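Sending over a structure as C-alpha coordinates; questions will come in a sec.
The other protein chains are all here in position, but one chain of the complex has been omitted.
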Amino acid sequence: MQSKFLVQYEKREVRNAYAFLTPILIVIFLFILFPVIGTLWKSFYQDTSFLPFEFVGFRNYAQILSDTKFWSALVFTLLFALATVVLEAVFGLIFALLLNESFKGRGIMRAVILIPWAIPTIVSAQIWRLMYDYTYGIINHLLTSLGFIADKVSWMGTTSSAFWALVISDVWKTTPFVVIILLAGLQAIPQDIYKQARVDGAKMFKRFRSITLPLVAPVLLIALIFRTIDAIRIFDLVYVLTGGAPGGTTETLSFIGYNYFTGDIFGMGSAISVITFIVSFMITILYIKLGRFEKNIK
Amino acid sequence: MREKNIKSILIFAGVLFLLAFALSPFIWMMIISLSDRPDFLGNAEVDYIFTLKNYVEILTSRRLHFMDYFKNSLFISIIVSVAVSVIASFAGYAVSRLRFPGRIAVPLFVLAMSMFPQISIVGYLYTIFADLGLLNTYIALILPYIAWTVPIALWINMSYFAQIPVDLDKAALVDGASRTKTLFKVILPIALPGIFSSFLLVFIACFNEFLFAMMLTTDHIAQTIPVGIALFRGTHGEIPWGNMMAASAIASVPLVILTLIFQKYIVQGLSAGSVKG
Partner (left out) sequence: MKKILIIIALALFSLMSCGRGPQLTFMVGGAPNELAYWEEVLDAFEKETGISVNMIRQASDTEQRKQSILIALRGQRPDPDVMLMDVAWIGQLASSEWLEPLDDYNIDASPFFPSIVNLADTYESQLVGLPVYVDGGLLYYRKDLLEKYGYNKPPAYWSELVEMAKKIQAEERKTNPNFWGYVWQGAQYEGLICNALEVFASAGGGFLGPEGNSIVNSPANVIALQTMVDFINKHKVSPPNTYTDMKEEEVRQMFQNGNALFERNWPYAYGLHRAEDSTVRDKFDTAPLPSFPGGSSASTLGGWHIGISRFSDMKEEAAKLVEFITSYETQKKLAVTLGWNPGRMDVYTNPEVIEANPNIQNLKEIFMGAIPRPTVPYYSQLSVILQRHLNAALAGNVEPNKAIEAAHTEISKVLEEYAK
(Lines give C-alpha, C1' and ligand atoms only; values in the text may rest on other atoms or scores of the structure.)
Protein backbone atom coordinates (compact mmCIF):
# COMPACT_ATOMS: atom_id res chain seq x y z
CA MET A 1 0.00 0.00 0.00
CA GLN A 2 1.90 3.07 -1.18
CA SER A 3 1.84 5.98 1.22
CA LYS A 4 -0.25 8.91 0.12
CA PHE A 5 2.85 11.05 0.37
CA LEU A 6 4.81 9.31 -2.32
CA VAL A 7 1.90 8.80 -4.68
CA GLN A 8 2.05 12.39 -5.83
CA TYR A 9 5.59 11.92 -7.08
CA GLU A 10 6.31 10.14 -10.28
CA LYS A 11 8.97 7.54 -9.64
CA ARG A 12 10.98 8.39 -12.70
CA GLU A 13 10.91 12.06 -12.01
CA VAL A 14 12.21 11.51 -8.53
CA ARG A 15 15.02 9.31 -9.81
CA ASN A 16 15.93 11.91 -12.38
CA ALA A 17 15.86 14.63 -9.80
CA TYR A 18 18.24 12.86 -7.44
CA ALA A 19 20.55 11.99 -10.31
CA PHE A 20 20.69 15.64 -11.28
CA LEU A 21 21.32 16.65 -7.71
CA THR A 22 24.04 14.16 -6.95
CA PRO A 23 27.04 16.23 -8.05
CA ILE A 24 26.05 19.32 -6.14
CA LEU A 25 25.21 17.36 -3.03
CA ILE A 26 28.44 15.39 -3.08
CA VAL A 27 30.55 18.48 -3.41
CA ILE A 28 28.73 20.31 -0.67
CA PHE A 29 28.66 17.34 1.68
CA LEU A 30 32.36 16.70 1.40
CA PHE A 31 33.70 20.21 1.56
CA ILE A 32 31.17 22.24 3.46
CA LEU A 33 28.84 20.02 5.45
CA PHE A 34 31.63 18.06 7.06
CA PRO A 35 33.44 21.20 8.26
CA VAL A 36 30.16 22.73 9.35
CA ILE A 37 29.29 19.73 11.47
CA GLY A 38 32.79 19.89 12.93
CA THR A 39 32.29 23.54 13.76
CA LEU A 40 28.96 22.86 15.37
CA TRP A 41 30.41 20.06 17.43
CA LYS A 42 33.47 22.05 18.53
CA SER A 43 31.30 24.94 19.67
CA PHE A 44 30.23 22.85 22.63
CA TYR A 45 33.76 22.20 23.75
CA GLN A 46 36.61 24.04 25.35
CA ASP A 47 39.02 23.63 22.49
CA THR A 48 42.27 25.35 23.25
CA SER A 49 45.61 23.71 22.90
CA PHE A 50 46.89 24.93 26.23
CA LEU A 51 43.93 23.67 28.23
CA PRO A 52 42.29 20.24 28.41
CA PHE A 53 39.83 19.45 25.69
CA GLU A 54 36.54 19.13 27.48
CA PHE A 55 32.84 19.30 26.86
CA VAL A 56 31.35 22.50 28.19
CA GLY A 57 27.82 22.42 26.85
CA PHE A 58 26.43 25.85 26.17
CA ARG A 59 29.05 27.67 28.19
CA ASN A 60 30.71 29.18 25.12
CA TYR A 61 27.40 30.52 23.90
CA ALA A 62 26.51 31.88 27.34
CA GLN A 63 29.82 33.67 27.51
CA ILE A 64 29.37 35.23 24.11
CA LEU A 65 25.80 36.28 24.72
CA SER A 66 26.68 37.91 28.03
CA ASP A 67 29.53 39.89 26.51
CA THR A 68 28.60 43.48 25.71
CA LYS A 69 31.30 43.49 23.06
CA PHE A 70 29.38 40.82 21.16
CA TRP A 71 26.14 42.79 21.19
CA SER A 72 27.74 46.01 20.02
CA ALA A 73 29.51 44.11 17.26
CA LEU A 74 26.22 42.48 16.29
CA VAL A 75 24.44 45.81 16.12
CA PHE A 76 27.25 47.31 14.10
CA THR A 77 27.25 44.36 11.71
CA LEU A 78 23.48 44.51 11.22
CA LEU A 79 23.49 48.25 10.65
CA PHE A 80 26.34 47.82 8.20
CA ALA A 81 24.42 45.10 6.35
CA LEU A 82 21.29 47.24 6.25
CA ALA A 83 23.04 50.30 4.90
CA THR A 84 25.05 48.48 2.27
CA VAL A 85 22.22 46.29 1.04
CA VAL A 86 19.81 49.20 0.67
CA LEU A 87 22.35 51.30 -1.20
CA GLU A 88 23.38 48.39 -3.37
CA ALA A 89 19.77 47.65 -4.25
CA VAL A 90 19.17 51.24 -5.31
CA PHE A 91 22.38 51.73 -7.25
CA GLY A 92 22.24 48.20 -8.62
CA LEU A 93 18.77 48.77 -10.00
CA ILE A 94 19.70 52.11 -11.52
CA PHE A 95 22.73 50.68 -13.28
CA ALA A 96 20.97 47.51 -14.37
CA LEU A 97 18.14 49.49 -15.93
CA LEU A 98 20.67 51.71 -17.62
CA LEU A 99 22.67 48.82 -19.00
CA ASN A 100 19.49 47.20 -20.22
CA GLU A 101 18.81 50.04 -22.62
CA SER A 102 20.50 49.88 -25.95
CA PHE A 103 22.96 52.61 -26.58
CA LYS A 104 26.34 52.89 -28.17
CA GLY A 105 29.12 51.51 -26.04
CA ARG A 106 26.77 49.52 -23.86
CA GLY A 107 29.04 46.51 -24.01
CA ILE A 108 31.98 48.46 -22.71
CA MET A 109 29.89 50.06 -19.99
CA ARG A 110 28.87 46.62 -18.82
CA ALA A 111 32.52 45.70 -18.51
CA VAL A 112 33.29 48.95 -16.73
CA ILE A 113 30.66 48.44 -14.06
CA LEU A 114 32.23 45.10 -13.26
CA ILE A 115 35.62 46.58 -12.48
CA PRO A 116 35.07 47.24 -8.76
CA TRP A 117 33.95 43.65 -8.29
CA ALA A 118 36.90 42.42 -10.30
CA ILE A 119 39.57 43.92 -8.07
CA PRO A 120 40.68 41.57 -5.26
CA THR A 121 39.25 42.63 -1.91
CA ILE A 122 42.60 43.01 -0.24
CA VAL A 123 43.67 45.43 -2.93
CA SER A 124 40.49 47.47 -3.08
CA ALA A 125 40.53 47.77 0.69
CA GLN A 126 44.07 49.13 0.49
CA ILE A 127 43.11 51.53 -2.29
CA TRP A 128 40.30 52.92 -0.18
CA ARG A 129 42.61 53.17 2.78
CA LEU A 130 45.00 55.19 0.71
CA MET A 131 42.16 57.37 -0.49
CA TYR A 132 40.84 57.98 3.01
CA ASP A 133 44.29 58.63 4.43
CA TYR A 134 44.52 61.77 6.50
CA THR A 135 47.75 63.12 5.04
CA TYR A 136 48.23 61.46 1.67
CA GLY A 137 44.65 60.69 0.76
CA ILE A 138 43.11 61.94 -2.44
CA ILE A 139 39.73 62.51 -0.76
CA ASN A 140 41.07 64.99 1.72
CA HIS A 141 43.18 66.56 -0.96
CA LEU A 142 40.28 67.10 -3.34
CA LEU A 143 37.84 68.28 -0.72
CA THR A 144 40.23 70.83 0.76
CA SER A 145 41.51 72.18 -2.53
CA LEU A 146 37.97 72.48 -3.87
CA GLY A 147 37.02 74.32 -0.74
CA PHE A 148 34.35 71.90 0.48
CA ILE A 149 36.01 71.51 3.83
CA ALA A 150 38.30 73.83 5.67
CA ASP A 151 40.64 71.31 7.20
CA LYS A 152 41.60 67.72 6.55
CA VAL A 153 39.30 65.17 8.09
CA SER A 154 40.31 61.99 9.81
CA TRP A 155 37.67 59.81 8.19
CA MET A 156 38.25 56.85 10.41
CA GLY A 157 38.40 58.98 13.50
CA THR A 158 34.85 58.66 14.75
CA THR A 159 32.62 55.64 14.74
CA SER A 160 29.96 57.18 12.55
CA SER A 161 32.30 58.54 9.89
CA ALA A 162 34.21 55.25 9.90
CA PHE A 163 30.90 53.43 9.50
CA TRP A 164 29.98 55.43 6.42
CA ALA A 165 33.49 55.16 5.04
CA LEU A 166 33.20 51.39 5.31
CA VAL A 167 29.73 51.41 3.77
CA ILE A 168 30.84 53.50 0.81
CA SER A 169 33.82 51.24 0.15
CA ASP A 170 31.69 48.12 0.33
CA VAL A 171 28.87 49.52 -1.82
CA TRP A 172 31.41 50.54 -4.43
CA LYS A 173 32.89 47.08 -4.50
CA THR A 174 29.77 44.92 -4.47
CA THR A 175 27.14 46.88 -6.42
CA PRO A 176 28.36 45.22 -9.65
CA PHE A 177 27.36 41.86 -8.19
CA VAL A 178 23.77 43.07 -7.88
CA VAL A 179 23.92 44.71 -11.30
CA ILE A 180 24.95 41.52 -13.07
CA ILE A 181 22.23 39.46 -11.47
CA LEU A 182 19.56 42.08 -12.09
CA LEU A 183 20.68 42.54 -15.66
CA ALA A 184 20.16 38.85 -16.35
CA GLY A 185 16.82 39.03 -14.63
CA LEU A 186 15.69 41.98 -16.73
CA GLN A 187 16.35 39.96 -19.88
CA ALA A 188 13.65 37.49 -18.96
CA ILE A 189 10.92 40.08 -19.14
CA PRO A 190 9.29 39.78 -22.57
CA GLN A 191 9.26 42.98 -24.55
CA ASP A 192 5.65 42.37 -25.60
CA ILE A 193 4.41 43.36 -22.19
CA TYR A 194 6.06 46.76 -22.53
CA LYS A 195 4.73 47.17 -26.05
CA GLN A 196 1.23 46.45 -24.85
CA ALA A 197 1.58 48.83 -21.93
CA ARG A 198 2.78 51.59 -24.20
CA VAL A 199 -0.14 51.01 -26.50
CA ASP A 200 -2.36 51.25 -23.45
CA GLY A 201 -0.88 54.66 -22.72
CA ALA A 202 1.21 53.89 -19.66
CA LYS A 203 4.00 56.37 -18.96
CA MET A 204 7.65 55.44 -18.44
CA PHE A 205 7.68 55.47 -14.67
CA LYS A 206 4.38 53.72 -14.43
CA ARG A 207 5.70 50.98 -16.67
CA PHE A 208 8.66 50.66 -14.37
CA ARG A 209 6.57 50.44 -11.24
CA SER A 210 3.92 48.07 -12.50
CA ILE A 211 5.85 45.87 -14.87
CA THR A 212 9.58 45.96 -14.32
CA LEU A 213 9.72 46.13 -10.56
CA PRO A 214 7.37 43.25 -9.81
CA LEU A 215 8.92 41.03 -12.47
CA VAL A 216 12.48 41.69 -11.38
CA ALA A 217 11.68 41.46 -7.68
CA PRO A 218 12.41 37.74 -7.30
CA VAL A 219 15.87 38.10 -8.82
CA LEU A 220 16.52 41.22 -6.79
CA LEU A 221 15.62 39.28 -3.70
CA ILE A 222 18.16 36.59 -4.45
CA ALA A 223 20.86 39.14 -5.04
CA LEU A 224 20.01 40.85 -1.78
CA ILE A 225 19.95 37.61 0.18
CA PHE A 226 23.45 36.76 -0.93
CA ARG A 227 24.64 40.30 -0.36
CA THR A 228 23.22 40.26 3.14
CA ILE A 229 24.88 36.97 3.95
CA ASP A 230 28.18 38.39 2.77
CA ALA A 231 27.68 41.67 4.59
CA ILE A 232 27.09 39.87 7.86
CA ARG A 233 30.37 38.06 7.34
CA ILE A 234 32.32 41.19 6.41
CA PHE A 235 35.92 41.00 7.53
CA ASP A 236 38.67 42.05 5.11
CA LEU A 237 37.42 45.57 4.63
CA VAL A 238 37.15 46.24 8.35
CA TYR A 239 40.51 44.62 9.08
CA VAL A 240 42.31 46.82 6.58
CA LEU A 241 40.45 50.10 6.95
CA THR A 242 39.89 50.37 10.68
CA GLY A 243 41.14 47.31 12.51
CA GLY A 244 38.16 47.87 14.75
CA ALA A 245 39.11 51.42 15.67
CA PRO A 246 38.17 53.75 17.16
CA GLY A 247 38.26 51.79 20.35
CA GLY A 248 36.78 48.61 18.97
CA THR A 249 33.56 50.28 17.90
CA THR A 250 33.78 49.13 14.32
CA GLU A 251 34.37 45.51 15.15
CA THR A 252 32.12 43.08 13.36
CA LEU A 253 31.04 39.54 14.21
CA SER A 254 33.69 37.93 12.06
CA PHE A 255 36.30 40.17 13.65
CA ILE A 256 35.51 38.72 17.04
CA GLY A 257 35.58 35.23 15.54
CA TYR A 258 38.93 35.95 13.93
CA ASN A 259 40.42 37.00 17.26
CA TYR A 260 39.30 33.76 18.84
CA PHE A 261 40.60 31.59 16.02
CA THR A 262 44.02 33.22 15.91
CA GLY A 263 44.15 33.05 19.69
CA ASP A 264 43.64 29.32 19.36
CA ILE A 265 40.34 29.46 21.26
CA PHE A 266 38.57 27.26 18.75
CA GLY A 267 35.55 26.51 20.90
CA MET A 268 34.55 30.16 21.14
CA GLY A 269 35.45 30.79 17.50
CA SER A 270 33.21 27.94 16.43
CA ALA A 271 30.41 29.26 18.60
CA ILE A 272 30.64 32.69 16.99
CA SER A 273 30.54 31.03 13.57
CA VAL A 274 27.39 29.20 14.52
CA ILE A 275 25.82 32.38 15.85
CA THR A 276 26.75 34.20 12.64
CA PHE A 277 25.05 31.43 10.73
CA ILE A 278 21.93 31.68 12.86
CA VAL A 279 21.72 35.43 12.32
CA SER A 280 22.11 35.02 8.55
CA PHE A 281 19.59 32.23 8.50
CA MET A 282 16.96 34.17 10.41
CA ILE A 283 17.36 37.18 8.16
CA THR A 284 17.09 34.99 5.08
CA ILE A 285 13.85 33.48 6.34
CA LEU A 286 12.65 37.03 6.87
CA TYR A 287 13.52 37.91 3.28
CA ILE A 288 11.76 34.87 1.94
CA LYS A 289 8.67 35.51 3.98
CA LEU A 290 8.64 39.16 2.95
CA GLY A 291 9.12 38.35 -0.68
CA ARG A 292 6.51 35.65 -0.48
CA PHE A 293 9.10 33.64 -2.20
CA GLU A 294 7.67 30.27 -1.39
CA LYS A 295 4.96 31.04 -3.85
CA ASN A 296 7.57 31.55 -6.54
CA ILE A 297 9.42 28.38 -5.81
CA LYS A 298 6.36 26.18 -5.82
CA MET B 1 8.38 62.09 -28.25
CA ARG B 2 9.08 63.80 -25.00
CA GLU B 3 9.58 60.48 -23.36
CA LYS B 4 12.30 59.67 -25.79
CA ASN B 5 14.15 62.84 -24.91
CA ILE B 6 13.82 62.28 -21.22
CA LYS B 7 15.14 58.80 -21.72
CA SER B 8 18.15 60.02 -23.64
CA ILE B 9 18.99 62.52 -20.98
CA LEU B 10 18.62 59.89 -18.30
CA ILE B 11 20.81 57.48 -20.17
CA PHE B 12 23.47 60.08 -20.68
CA ALA B 13 23.43 61.12 -17.04
CA GLY B 14 23.37 57.50 -16.02
CA VAL B 15 26.42 56.66 -18.06
CA LEU B 16 28.34 59.55 -16.58
CA PHE B 17 27.34 58.50 -13.09
CA LEU B 18 28.34 54.93 -13.80
CA LEU B 19 31.72 55.96 -15.09
CA ALA B 20 32.36 58.18 -12.10
CA PHE B 21 31.15 55.56 -9.67
CA ALA B 22 33.02 52.59 -11.06
CA LEU B 23 36.13 54.23 -12.27
CA SER B 24 37.25 56.88 -9.79
CA PRO B 25 39.05 54.57 -7.36
CA PHE B 26 40.21 52.49 -10.29
CA ILE B 27 41.69 55.53 -12.00
CA TRP B 28 43.40 56.41 -8.76
CA MET B 29 44.80 52.91 -8.69
CA MET B 30 46.09 53.28 -12.23
CA ILE B 31 47.67 56.61 -11.42
CA ILE B 32 49.56 55.08 -8.53
CA SER B 33 50.56 52.05 -10.56
CA LEU B 34 52.17 54.38 -13.05
CA SER B 35 53.91 56.58 -10.54
CA ASP B 36 57.33 56.38 -9.08
CA ARG B 37 56.23 56.94 -5.50
CA PRO B 38 52.77 56.75 -3.95
CA ASP B 39 53.07 59.55 -1.44
CA PHE B 40 53.21 62.51 -3.76
CA LEU B 41 50.10 64.06 -2.31
CA GLY B 42 51.12 64.71 1.24
CA ASN B 43 54.68 65.54 0.59
CA ALA B 44 55.77 68.77 -0.97
CA GLU B 45 59.11 67.39 -2.00
CA VAL B 46 57.81 64.36 -3.84
CA ASP B 47 56.59 64.96 -7.32
CA TYR B 48 54.48 62.72 -9.43
CA ILE B 49 56.74 60.92 -11.85
CA PHE B 50 55.20 58.80 -14.57
CA THR B 51 56.87 55.44 -14.98
CA LEU B 52 56.17 51.98 -16.30
CA LYS B 53 58.65 50.35 -14.00
CA ASN B 54 56.05 48.76 -11.74
CA TYR B 55 54.48 46.92 -14.62
CA VAL B 56 57.82 45.88 -15.99
CA GLU B 57 58.87 44.59 -12.63
CA ILE B 58 55.89 42.40 -11.94
CA LEU B 59 55.74 41.03 -15.44
CA THR B 60 59.38 40.11 -15.66
CA SER B 61 60.73 39.61 -12.17
CA ARG B 62 60.98 35.89 -11.44
CA ARG B 63 61.31 36.57 -7.78
CA LEU B 64 57.88 38.08 -7.67
CA HIS B 65 56.37 35.01 -9.36
CA PHE B 66 53.49 37.11 -10.61
CA MET B 67 53.08 35.23 -13.87
CA ASP B 68 52.88 31.97 -11.93
CA TYR B 69 50.11 33.34 -9.76
CA PHE B 70 48.34 34.64 -12.83
CA LYS B 71 48.50 31.28 -14.55
CA ASN B 72 47.26 29.46 -11.47
CA SER B 73 44.38 31.84 -10.92
CA LEU B 74 43.30 31.63 -14.53
CA PHE B 75 43.42 27.87 -14.69
CA ILE B 76 41.63 27.29 -11.41
CA SER B 77 38.94 29.87 -12.07
CA ILE B 78 38.12 28.52 -15.53
CA ILE B 79 37.82 24.93 -14.35
CA VAL B 80 35.70 25.86 -11.37
CA SER B 81 33.40 28.10 -13.41
CA VAL B 82 32.80 25.44 -16.02
CA ALA B 83 32.25 22.74 -13.42
CA VAL B 84 29.92 24.91 -11.38
CA SER B 85 27.92 25.90 -14.46
CA VAL B 86 27.34 22.27 -15.30
CA ILE B 87 26.56 21.17 -11.76
CA ALA B 88 24.33 24.13 -11.02
CA SER B 89 22.46 23.75 -14.31
CA PHE B 90 21.57 20.18 -13.52
CA ALA B 91 20.62 20.99 -9.99
CA GLY B 92 18.73 24.12 -10.96
CA TYR B 93 16.76 22.21 -13.53
CA ALA B 94 15.81 19.55 -11.05
CA VAL B 95 14.73 22.00 -8.41
CA SER B 96 12.71 24.20 -10.69
CA ARG B 97 11.03 21.65 -12.87
CA LEU B 98 10.91 18.25 -11.30
CA ARG B 99 8.70 17.31 -8.44
CA PHE B 100 10.32 15.31 -5.71
CA PRO B 101 10.48 15.34 -1.94
CA GLY B 102 13.07 17.82 -0.83
CA ARG B 103 12.42 20.21 -3.67
CA ILE B 104 12.41 23.19 -1.36
CA ALA B 105 14.69 21.75 1.25
CA VAL B 106 17.66 21.22 -1.06
CA PRO B 107 18.10 24.84 -2.20
CA LEU B 108 17.58 26.05 1.33
CA PHE B 109 20.10 23.55 2.60
CA VAL B 110 22.62 24.64 0.01
CA LEU B 111 21.97 28.26 0.87
CA ALA B 112 22.32 27.57 4.57
CA MET B 113 25.65 25.87 4.05
CA SER B 114 27.01 29.01 2.42
CA MET B 115 26.25 31.06 5.50
CA PHE B 116 29.14 29.84 7.61
CA PRO B 117 32.22 32.04 7.83
CA GLN B 118 35.10 30.74 5.76
CA ILE B 119 37.46 30.85 8.69
CA SER B 120 35.64 28.10 10.51
CA ILE B 121 35.71 25.87 7.46
CA VAL B 122 39.28 26.32 6.37
CA GLY B 123 40.77 24.37 9.26
CA TYR B 124 38.92 21.22 8.28
CA LEU B 125 39.73 21.66 4.62
CA TYR B 126 43.37 21.90 5.59
CA THR B 127 43.12 18.63 7.47
CA ILE B 128 41.37 16.86 4.59
CA PHE B 129 43.86 17.93 1.97
CA ALA B 130 46.89 17.53 4.18
CA ASP B 131 45.83 13.96 4.91
CA LEU B 132 45.40 13.30 1.22
CA GLY B 133 48.79 14.84 0.59
CA LEU B 134 47.17 17.32 -1.73
CA LEU B 135 48.17 20.60 -0.19
CA ASN B 136 49.55 23.13 -2.63
CA THR B 137 47.85 21.56 -5.62
CA TYR B 138 45.21 22.89 -7.96
CA ILE B 139 42.72 20.34 -6.77
CA ALA B 140 43.01 21.59 -3.19
CA LEU B 141 41.52 24.84 -4.38
CA ILE B 142 39.27 23.65 -7.17
CA LEU B 143 37.12 21.36 -5.05
CA PRO B 144 36.48 23.77 -2.18
CA TYR B 145 35.86 26.58 -4.64
CA ILE B 146 33.25 24.53 -6.41
CA ALA B 147 31.53 23.84 -3.12
CA TRP B 148 31.80 27.44 -2.05
CA THR B 149 30.42 29.06 -5.22
CA VAL B 150 27.78 26.54 -6.22
CA PRO B 151 25.08 28.05 -3.95
CA ILE B 152 24.95 31.38 -5.75
CA ALA B 153 25.06 29.67 -9.15
CA LEU B 154 22.25 27.35 -8.10
CA TRP B 155 20.00 30.15 -6.95
CA ILE B 156 20.58 32.29 -10.01
CA ASN B 157 19.89 29.35 -12.28
CA MET B 158 16.88 28.33 -10.23
CA SER B 159 15.23 31.70 -10.44
CA TYR B 160 16.04 31.94 -14.10
CA PHE B 161 14.74 28.53 -15.00
CA ALA B 162 11.58 29.13 -13.00
CA GLN B 163 10.63 31.90 -15.38
CA ILE B 164 10.77 29.67 -18.43
CA PRO B 165 7.36 28.14 -19.20
CA VAL B 166 7.06 24.45 -18.45
CA ASP B 167 5.22 23.93 -21.74
CA LEU B 168 8.53 23.98 -23.52
CA ASP B 169 9.66 20.99 -21.53
CA LYS B 170 6.40 19.21 -22.08
CA ALA B 171 6.68 19.74 -25.81
CA ALA B 172 10.13 18.22 -25.89
CA LEU B 173 9.25 15.35 -23.61
CA VAL B 174 6.24 14.52 -25.69
CA ASP B 175 8.59 14.31 -28.63
CA GLY B 176 10.51 11.62 -26.77
CA ALA B 177 13.47 13.60 -25.44
CA SER B 178 15.04 12.62 -22.12
CA ARG B 179 15.21 15.06 -19.26
CA THR B 180 18.89 15.66 -19.88
CA LYS B 181 18.32 16.38 -23.52
CA THR B 182 15.51 18.72 -22.63
CA LEU B 183 17.83 20.58 -20.35
CA PHE B 184 20.53 21.04 -22.92
CA LYS B 185 18.55 21.55 -26.08
CA VAL B 186 15.54 23.45 -24.86
CA ILE B 187 16.18 25.20 -21.57
CA LEU B 188 19.82 26.21 -21.68
CA PRO B 189 19.68 28.23 -24.89
CA ILE B 190 16.91 30.32 -23.40
CA ALA B 191 18.55 30.54 -20.03
CA LEU B 192 21.88 31.77 -21.36
CA PRO B 193 21.69 35.16 -19.67
CA GLY B 194 21.37 33.48 -16.28
CA ILE B 195 24.04 30.92 -17.02
CA PHE B 196 26.51 33.47 -18.24
CA SER B 197 25.98 35.86 -15.42
CA SER B 198 26.50 33.13 -12.86
CA PHE B 199 29.58 31.94 -14.76
CA LEU B 200 30.99 35.43 -14.58
CA LEU B 201 30.29 35.80 -10.88
CA VAL B 202 31.77 32.42 -10.05
CA PHE B 203 34.85 33.15 -12.11
CA ILE B 204 35.44 36.43 -10.33
CA ALA B 205 34.80 34.87 -6.95
CA CYS B 206 37.48 32.25 -7.58
CA PHE B 207 39.90 34.73 -9.01
CA ASN B 208 39.68 36.93 -5.96
CA GLU B 209 39.31 34.40 -3.16
CA PHE B 210 41.89 34.79 -0.48
CA LEU B 211 41.53 32.75 2.71
CA PHE B 212 41.34 29.22 1.27
CA ALA B 213 44.12 30.02 -1.15
CA MET B 214 46.27 31.38 1.67
CA MET B 215 45.85 28.37 3.91
CA LEU B 216 45.81 25.52 1.42
CA THR B 217 48.81 26.47 -0.69
CA THR B 218 52.44 26.98 0.16
CA ASP B 219 54.29 28.36 -2.83
CA HIS B 220 54.01 29.68 -6.33
CA ILE B 221 53.17 26.28 -7.77
CA ALA B 222 49.59 26.67 -6.68
CA GLN B 223 49.27 30.09 -5.11
CA THR B 224 46.85 32.48 -6.72
CA ILE B 225 46.95 36.21 -7.40
CA PRO B 226 45.36 37.45 -4.16
CA VAL B 227 47.86 35.45 -2.13
CA GLY B 228 50.65 36.59 -4.38
CA ILE B 229 49.72 40.21 -3.88
CA ALA B 230 49.59 39.68 -0.13
CA LEU B 231 53.10 38.29 -0.39
CA PHE B 232 54.37 41.58 -1.76
CA ARG B 233 54.16 43.07 1.70
CA GLY B 234 57.22 43.34 3.89
CA THR B 235 57.66 42.12 7.43
CA HIS B 236 56.99 45.49 8.99
CA GLY B 237 54.01 46.22 6.82
CA GLU B 238 55.90 47.76 3.94
CA ILE B 239 53.51 47.92 1.00
CA PRO B 240 55.00 48.34 -2.44
CA TRP B 241 52.06 50.36 -3.68
CA GLY B 242 53.29 50.66 -7.24
CA ASN B 243 53.72 46.92 -7.65
CA MET B 244 50.50 46.10 -5.91
CA MET B 245 48.42 48.45 -8.03
CA ALA B 246 50.09 47.32 -11.22
CA ALA B 247 49.41 43.71 -10.26
CA SER B 248 45.73 44.43 -9.62
CA ALA B 249 45.43 46.30 -12.88
CA ILE B 250 46.83 43.36 -14.77
CA ALA B 251 44.69 40.93 -12.75
CA SER B 252 41.53 42.73 -13.78
CA VAL B 253 42.31 42.36 -17.47
CA PRO B 254 41.02 38.78 -17.91
CA LEU B 255 37.92 39.65 -15.95
CA VAL B 256 37.19 42.64 -18.15
CA ILE B 257 37.81 40.62 -21.30
CA LEU B 258 35.56 37.85 -20.06
CA THR B 259 32.82 40.34 -19.31
CA LEU B 260 33.10 41.95 -22.70
CA ILE B 261 32.68 38.55 -24.33
CA PHE B 262 29.92 37.27 -22.09
CA GLN B 263 27.82 40.35 -21.87
CA LYS B 264 26.74 39.77 -25.44
CA TYR B 265 24.81 36.77 -24.17
CA ILE B 266 23.14 38.65 -21.42
CA VAL B 267 20.60 40.11 -23.78
CA GLN B 268 16.92 40.08 -24.37
CA GLY B 269 15.20 38.06 -27.02
CA LEU B 270 16.46 34.80 -25.74
CA SER B 271 13.43 34.40 -23.53
CA ALA B 272 10.06 32.93 -24.41
CA GLY B 273 9.19 33.78 -27.94
CA SER B 274 11.87 31.68 -29.53
CA VAL B 275 10.26 28.36 -28.88
CA LYS B 276 11.96 26.62 -31.74
CA GLY B 277 14.80 24.36 -30.76
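Labels A and B are assigned to the chains in the order they are written; within every chain, residues are numbered from 1.
Everything that follows uses one rule, which is that a residue touches a chain if its C-beta (ideal position, glycine included) is under 8 Å from a C-beta of that chain, and two chains touch if they have at least 3 such contacts.
The shown structure was predicted, so the numbers you read here are calculated from the model rather than taken from an experiment.
Engineer: Sort through B:F75, B:F184 or B:F232 and give me the one touching the missing partner chain.
Structural biologist: For the chain that is not drawn, the touching residue is B:F232.
Engineer: Taking the entire complex into account, which one of B:V82, B:A130 or B:V166 touches the absent chain?
Structural biologist: B:A130
Engineer: Sort through B:L64, B:L141 or B:I225 and give me the one touching the missing partner chain.
Structural biologist: The single option touching the absent chain is B:L64.
Engineer: From the list B:L19, B:L74, B:I139 or B:L260, which touches the chain that is not on show?
Structural biologist: The missing chain is touched by B:I139.
Engineer: Determine and list the chain A residues touching the chain excluded from the picture.
Structural biologist: 19, 22-23, 48-51, 69, 129, 133-135, 154, 156-158, 162, 242-249, 251, 259, 261-266
Engineer: So which bits of chain B touch the chain we can't see?
Structural biologist: Looking at chain B, the ones touching the missing chain are residues 39, 42-46, 61, 63-65, 122-123, 126-127, 130, 132-134, 137, 139, 214-215, 218-220, 223, 227, 230-240.
We adopt the following convention: only the chains that are shown with their structure count from here on.
Engineer: In whole angstrom, what separates the CA-based centres of chain A and chain B?
Structural biologist: Their C-alpha centroids are separated by 15 Å.
Engineer: Under the definition above, what is the set of chain A residues touching chain B in their complex?
Structural biologist: For chain A paired with chain B, touching residues are 5-6, 8-10, 13-14, 16-18, 20-21, 23-25, 27-28, 30-36, 38-39, 91, 94-95, 98, 100-101, 103, 105, 107-124, 126-128, 130-131, 133, 135-138, 141, 172, 175-177, 180-181, 183-192, 203-204, 218-219, 222, 225-226, 229, 233, 235-236, 254, 257-258, 261, 266, 269-270, 273, 276-277, 280-281, 284, 294, 296-298.
Engineer: Mind listing the chain B positions that touch chain A in their complex?
Structural biologist: Touching chain A: residues 3, 6-7, 10-11, 14-15, 17-19, 21-23, 25-26, 28-29, 32, 38-39, 41-43, 86-88, 90-91, 93-95, 98-101, 103-104, 106-107, 110-121, 123-125, 128, 143-144, 146-148, 150-152, 154-156, 158-160, 162-164, 179, 193-194, 196-197, 200-201, 204, 207-208, 210, 225-226, 229-230, 239, 241, 244-245, 247-248, 251-252, 255-256, 259-260, 263-264, 266-273 of chain B.
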